[in-house]
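Only a single protein chain was left out; the remaining protein chains are all shown in position.
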Amino acid sequence: MSQYRLPQGGIVNRDAPLSFQFNGKTLSGFAGDTLASALLANGQHLIGRSFKYHRPRGIIGQGAEDPNALVQLGEGSRTIPNVRATQTELYSGLVANSVNCWPSVDFDVMAVNQYASRLLPAGFYYKTFKWPAKAWHFYEERIRASAGLGTIPNEPDPDRYEHVHKHAEVMVVGAGAAGLAAALAASRAGAQILLVDDQAELGGGLLAEQRQINSMSAYDWAKSVEAELRDNPKVQILTRSTAIGYYDHNFLTVVERRHDHLSESDREGVRERLWKVRAREVVLAQGAFERPMIYGYNDLPGTLLAGAVETYINRYAVKPGNKAVLFTNNDNAYSSAMAMLSAGMEVQVVDSRADAEHPLIAQATAQGADVLKGYVVTKAKGGKHVKEAVIQQLTPDGRGVVQDKQQQEVDLIAVSGGWNPAVHLHSHTGGKNRWDDEKLCFVPDSSPQRQVSVGSCNGSFDLYESINEGFAGGLSAAQKLNSTATAELGFIPAAESETADMRVSAMWLVPQNTTPERSPKAFVDYQNDTSAADIRLAVREGFHSVEHVKRYTAMGFGTDQGKMGNINGMAILAEALGQSIPETGTTTFRPLYTPTSMGAMAGSNLDDLFDPIRKTPMHAWHTSMGATWEDVGQWKRAWYYPDASEDMHAATKRESTIIHSNVAVLDASTLGKIDIQGPDAAEFLNRVYINGFKLLKPGRCRYGIMLNDAGFIMDDGVTTCLGENHYLMTTTTGGAAAVLNHLELWLQTEWPELKVYLTSVTDHWATISVNGPDSRKIVESLCSDVDFDSEAFPFMSFQDGTVAGAPCRIMRISFSGELTYEINVPAHMARHVWSAVFKAGEAYQITPYGTETMHIVRAEKGFIIVGQETDGSMTAHDVGYGGMFSSKKEFIGKRSAQRVHLKSPERKQLVGMKPVDGKTVAMEGAHILTNAADVALLTSLPLKEPIKMDGHITSSYYSPVMGHPIALAVVKGGQQRHGEKVMVSDHLGNVCEMEICATTFYDLEGAKQR
Amino acid sequence: MQNFSIFSLLRNSMTYHENWQQHWRSPVPKKQYDVIIVGAGGHGLATAYYLGKVHGITNVAVIEKGWLGGGNTGRNTTIVRSNYLWDESAHLYEKSLKLWEGLTKDINYNVMFSQRGVMNLAHSLGDMREVQRRVTANNLNGVDAVILTPEEISQRVPFMKINNTRYPVMGASFQPRGGVARHDAVAWGYARACDAMGIDIIQNCEVLNFLKDGDTVTGVETTKGQIMASKVGIVTAGHSGVMAEKAGFRLPIESHPLQALVSEPLKPLVDTVIMSNAVHAYVSQSDKGELVIGAGIDSYVGYGQRGSFQVIEHTMEAICELYPIFRRVRMMRQWGGIVDTAPDACPIISKTPVRNLFINCGWGTGGFKATTGSGWVFAHTLATGEPHDLNAAFSLDRFVTGKLIDEHGAAGVAH
Partner (left out) sequence: MYEIDCPWCGLRDESEFHCTGEAHIIRPEDPYALDDAQWTDYLHHRSNPKGLHFEQWQHSSGCRKWFNVARDTVTYEIKAVYKVDEPKPAFLLTDDQSANQATVESSEVKA
């Protein structure tokens, strides 16, 4: 038993000793300890080093407010940086190490920064590191190395995370006195409840409370309330669960830590679960944070908040020292004094209030505390731990101190500067706060959300007042849902109150004999080493807004986000500006309430679940054929099918050659398919495509181009008239969702009078595109109920037919320029038909081909791919389809297309290109130089001065059937420049001379596809 | 202006830093100025600075509703790059980048411009085509750019999941001269330099209305009274539409929330800026050690400086997918800015229908990187009454003629 663990008391489990390691030293604690309480029990105060000066930092608080007690928890892939020891449950085998120190926390080389601290006031880096001009990078690397705290794991996280949705009628955040009372009331009133608390055990401050509630110990009362709540099936309780964000319309995020408190070998399932809660009513009962005292070297290890000391003693049976000074400006801290006395500590109370009077003070004095009223601690002395407190009397006006000093030997300074309600969640969605002059703190004011704050997070610091307020808050939340609901608490807490009417006096910055600039550093933000002098410096330099001061001094930027020192800092700022605290205001409270793992925020949508993978019915077949894959939107498309020895070039040469000579098959199932029905379907199509669709007869197909309302190309595809008032539109693979949205938007909001019904059928039908001179023979052999004679079944028409026993729609449309039959087959029969096609084609050397070959053969024909030849800035005229513009009808984009610039002859227009040397395959994305002479400048890139460019190459391939490379490009005024030779440069400055030509290279008359 | 250097820092440490001068005054507005700039963000202050420095016009007031630098300047992810696709954009952003390179010396204020490179990842063949096109255009436009292979990306960012992921990384464009800067310092440094030239920065002063004589602006009505001016420039990102309405014209602008978040401070690991438009993941690491992460734009108009959680969630998914070692790293704070988005994702630096009233807006998610160049060209526009060659294409007129500069698809809309 260490000398700091009390022989009795507390709620730790003394029968369950746990062994753990801190900085390589093996220590022990008990189940129920936090890492912080276990370290204190072992006399270990020094935890880490501060950000800037690398000053020693010890445990100061008991929870989320502690900016100091940060460790690197665990090792290897499960390590977590910057974990607060005060919020870490102890487990067997826990390994923790100090952060931001080297070689060790006891001897940290960077601690020399302290001695240069006079050179390093707030904002010093804006004033220096500027010379020589290029040297910032040098300085910066050194600054970066010394900044930062913990270390990012160097292996991927092995754990899993998940998200859960939850609806609650009443959500209660925090299960201390007020939260439990609120949940109790709402429960008794019949509401459905979610109660969340960030600790392992419900009770909050009650777990360290010595007073009685309803004639039982506070702990027992908490347990009795918990038992009643757990008995109610309409109540769900989440422990180890922190409400981290409050968003609009009563949406809250709660992170539940499911196994970080267990030994690694015992961890199973998801590590953290993020609850996304939609609550009808919210009761916030998060409690309050104690403020520190701001005096010289108030950051030394061995300095703790008084309330934290009380908790360590009462809850964990750990005394953080033997000989203490308790420095306070309020009555509340005297309960800490009594806890310290009961733990056998010597206590010297230093109360800044000369006129302090309260029953608690009398009690503490009676129990042996020595109380100095009207005194302050002006300075702490010590190296890595406090050794001495320097105590001075305040002048009668309270604004200065008399010269005489008392030196008190101590190993603990407990400080209490009053309390700040945890208004964080209340403020996340625009809730306002109001300064309370009596309580000296910001308390919640109005909120746009349906919520109420109760207990100490509402500034009601008294235990019994908290219970009453909590109960009333919980009941009123339930009554908003059911106005007839009632509930009784069953006892009157106020009658038991002997601690009411506790007072506090302002003591934001302890006066010294010299100005703060010339006094020992008094820290406001312990993690970032922001001192009172830094705040005053910022004011002198013209930073008067609280946001400016925050940003200039880094106050509140730490991992506690200012929970410890910000209000003191704002008060010091107000004083320096000669204005009030409410006039000065606070910085904005934003999510996250406490730091939260990225894993929890991301949930389980990772790896294959990151984005849905869409596969065609033939996917497994492609895989078995050794296909390579291309991601197109969410779809996996077969890219090419290399034989063992082939690279992409060889494979696509083989695939594209056989299309032209025999037959080859493309899985075109990914193209978007929209079923359009209704008496106004033809009129609708007429309005969305630039070309006419009214005369499209049943059985016929037509290519269409669709513009957005601004007149630029949005998508293209073939639409088939399946029958009277029934059409099938195809879209590009990537554009399918956007096109459906576009169509639905116009139909619903502009043309509600049209009777048209749209259904996405992309996944219902698979498309087997059989291309090549032999395609007819194959399809014909599988289908006996269609007349394949080209008179009966001409190009750009469709037939219903039975292919290999499956009812299919066969379209004679072509994206390869060859004779093509596109078999649209119900998805569940597609794999069967696909195999039948290949079996039937064996004699013709039938070959599958992928998207790469699809690109080549369509480029040979000059067919565009929307998104490749176009980029949102191209018009139908630009790509050579201006002739499709119907003058007889109105359609989306028509008016915009008549604007001045969209008709300019100087626009970039689609052309074909071929290399003059007949060999060079230009790189896609290569640019056409306006002035060929600029080639001479391309010796080293990037260029010093820009040169002029006329456009770029959108598609470029070697065409086996042509025997030379081909390309498509968009070139300024290109349609008038056929035959012109231009110089083209890629990103490395490699130049190729190319000739502008027509976009069609192969089968100029289009005979083959017919 | 008090000189800032290691020597002045040493000297002042002897006197406990009691003698530093204020960065800027808090002047009472004069009755009349040559130019009033509405909005003391980075762009507005840069405009004032270059009006004084380049055009010798120092009878200038910069009027700010809140605290200077308190809008998007103080709440962005600080990325600076110029690797835009279209010539007009590339030239403007490259001018900005060149000004960034000399800014610390220019204004005697360390803005910590750190040229640690900016990487734009490609996750598909389509992305790679876009990278090749953009990198080529960049190089010919005088903007440094290279294409990185997956192997080269792995060398620079060994912790990135390149393969065995939903959208494998196929390559990237990389601009070595891109990087990050200290956002607040830019506003403060410009403000201090403006103040030293005698320019009045008037904070906590809201413009209530524009004073006009016929169709010519003559000044502004503010919470501190009427202030007259020969010319007025509006530079109020996030509130451009609100200002335009007061001035009596309409804009092709909508203001949306844009969110960002930072992690706890960590020892340095990420030494470049890594952006992926395809999966919506943007990350860099600040000098303080925080991972700085940009999220997407919310779909609705919003002036609340906050957005919706699902946008954050989506970004976290992308970050965790690309960087599995980050999953245990904890995020510390999230916030939102208000970005003015134009139909073509490009800014408007233009005359307006009101004579002598000019506007600079519509920077969307990309305003910070252009702070310098935007100020430079807007100063020219205000001083001469006509746009500079670099901003002539960014006029309001382009929405009428249809001569848009569409950076949507190609050059990375975000950040």
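Chains here go by letter, A and B, matching the order in which they are written, and residues are numbered from 1 within each.
Note that in this section a contact is a pair of C-beta atoms (placed from the backbone, for glycine too) under 8 Å apart; a residue touches a chain by one contact, two chains touch by 3 or more.
Remember, it's a predicted structure, so these values are computed and weren't measured experimentally.
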Listed residues A:Arg230, A:His249 or A:His764, member touching the removed chain: A:His249
From A:Pro7, A:Pro132, A:Pro752 or A:Gly979, residue that would touch the chain that is not displayed: A:Pro752
Sole residue of B:Phe4, B:Phe309 or B:Trp363 that reaches the chain not shown, by the stated touch rule: B:Phe309
Residue of B:Arg182, B:His239 or B:His388 in touch with the missing chain, whole complex considered: B:His239
Positions on chain B contacted by the hidden chain, ascending: 239, 241-242, 245, 250-255, 299-304, 306, 308-310, 343, 399-402
Contact footprint on chain A, counting only the chain that is left out: 165, 247-251, 276, 278, 429-430, 448, 709-710, 741, 744-745, 748-750, 752, 890, 894-896, 898-900
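Here, only the chains that are shown with their structure count from here on.
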Interfacial residue positions of chain A with respect to chain B in the complex: 51, 78-82, 118-119, 121, 124-131, 133, 136-137, 140, 143-145, 147-157, 159, 161, 163, 245, 247-248, 251, 253, 276, 428-430, 515, 517-518, 533, 537, 540-545, 547-548, 551-552, 554, 557, 559, 561, 588, 590-592, 595-599, 601-603, 605-608, 610-611, 613, 630-632, 710-712, 734, 867-868, 871-873, 896, 899-902, 923-927, 929, 941-947, 949, 952, 954, 985-987, 989
Chain B to chain A touching residues, read off their complex: 4-6, 8-10, 13, 16-18, 20-26, 66-67, 69-70, 74, 87, 90-91, 102, 104-105, 108-110, 112-116, 123-126, 129-147, 159, 161, 165-167, 182, 184-185, 188-189, 203, 263-269, 279, 285, 287-289, 304, 306, 308-309, 312-313, 316-321, 324-335, 343, 398, 400-404, 406, 408-410
